[in-house]
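Submitted below is the structure of interest, expressed as structure tokens.
Shown here: the complex without one of its protein chains, the others still in place.
Here the chain labels run A and B in written order, and each chain numbers its own residues starting at 1.
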Amino acid sequence: MGVEQKLGDMGVVTTRLEDVINWSRTGAMWPMLFGLACCAIEMMSAQAANYDMSRFGMELMRASPRQSDLMIVAGRVSRKMAPVVRRLYDQMPEPKWVIAMGDCASCGGVFNNYAVVQGVDEVVPVDVYVAGCPPRPEALIDGVVTLHKKVRTEKLKDWA
Amino acid sequence: MSASNYQTLVEKFKGTVIDFAGEQTFVVSPDDYLASVEFIHSELGFEMLATLTAIDYGVQAEPRYHLFLRFNSIAGHDTFNLRVPVSGHNPKIHSIDKIYRNANWHEREVYDLFGVHFEESSDLRRIMMPFDWKGHPLRKDYPLGYEEPQFTFNFDEIEGHKPYAVRREE
Partner (left out) sequence: MPDLQSVTLEDIKHLVSGRALEGDTMLLNMGPQHPSTHGVLRVLLELDGETVINAIPDVGYLHTGIEKNMEAKTYQKAEVMTDRMDYLNTVGNNLGYCLAVEKLVGLDVPERAQYLRVILAELQRLASHMVWLGTSALDIAAMSDYMYAFREREIILGILELVSGQRMMTTYIRPGGVWRDVPAEFDKAVRDFLKILPKRIDQYESLLTKNPIFIDRCAKVGVISGEDALNWGLSGASLRGSGVNYDVRKFAPYSSYDHFDFEVPLHTDGDVRARYLVRIAEMRQSIKIIQQAMDRLPGGPVRSSNYKFVPPPRSEIGVSMEALIHHFKLWTEGFSAPKGSVYVAVESPRGELGTFLESDGGPKPYRVHFRTPSFDNLQVLPKLAKGHMVADLVVIIGSVDIVLGDIDR
């Protein structure tokens, strides 16, 4: 009979601070409304009744960057829009994560020309890439779960 | 689509008619452009301008650009095509946004992407590209901007010059 079993009966759990903080960060990660093009419609479908994203803590989508943690770049980023994306990213408070949803945000997609930025990682640092044109809502939820797994393994000093 | 409309225009404005795939197009010179559009609006009764766009035939061709217009008449159940050649040296033509109000944004798009200047337009600025963009993208001598895809055989080469963003820009 170890210390953990005895303490558990009295309502005390021992763990590391890092694990608790990472777990709470994944519990209610609020995405910022940043749908640009076709992938935004699949993101809206993922938020609606059939593939409910509020099961994963993303109950609402905040319009203001100051109140959100996660930026899902859904859609193609044109050259005119790139500085706007960077400014919105800078306005988000830390800790913040970015999911590049869709082919256009990951690598430029079908469009390899003068007007589209070839991958939004030229503009903001990306944590998870979700492939598809547009990715199914289930693929987006898979990307979100992957991000949660990544956040669980983060170190506190990354965000210090 | 009715032949009599094209006939009246040919007599009045000395243009030609092209016949292709079951539809006719009237070609008019740039000097008669404004007068013929006024005639189409007031006399022939075409109330709606469907589209105004341009085609670039290359640096060598003369005239370099053709403007293409399409009109709809709801009351007369009819459509009408118009083509206007515009020369490539200092391309400019009169604007028709006093007659058809929606021509304004179409002309702005043609100015932005081709460089054709519209005189006496109520508002001529760039619409699709950023305001300080240099060049007119849809011209034939403007490059597509194709970026080489990164495969395994050229992975390191492209990794060297592809810009990646950092979290905090100092």
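Keep this in mind: a residue touches a chain if its C-beta (ideal position, glycine included) is under 8 Å from a C-beta of that chain, and two chains touch if they have at least 3 such contacts.
No experiment lies behind these values; they were computed from the predicted model shown.
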item: Selected from A:Val98, A:Val123 or A:Ile141 as touching the chain missing from the view; value: A:Val123
item: Omitted-chain contact residue, chosen from A:Val12, A:Ala28 or A:Cys133; value: A:Cys133
item: Residues of chain A (touch criterion as defined above) contacting the omitted chain; value: 33-38, 40-42, 44-45, 48-50, 63, 65, 75-76, 78-84, 86-88, 110-116, 123, 133-134, 136
item: Chain B, residues in touch with the chain not shown (by the definition above); value: 18, 20-23, 25, 47-51, 53, 55-56, 68, 70, 72, 74, 77, 79, 81, 100-102, 104-106, 122-123, 125-132, 137-138, 144-146, 165, 169
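Here, only the chains that are shown with their structure count from here on.
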item: Centroid distance [mean C-alpha coordinates] between chain B and chain A, Å; value: 41
item: Of chain A, residues touching chain B in the complex; value: 79-80, 86, 90, 108, 112-115, 118, 121-125
item: In the complex with chain A, residue positions of chain B that touch it; value: 129-130, 137, 142-147, 149, 162-167, 169
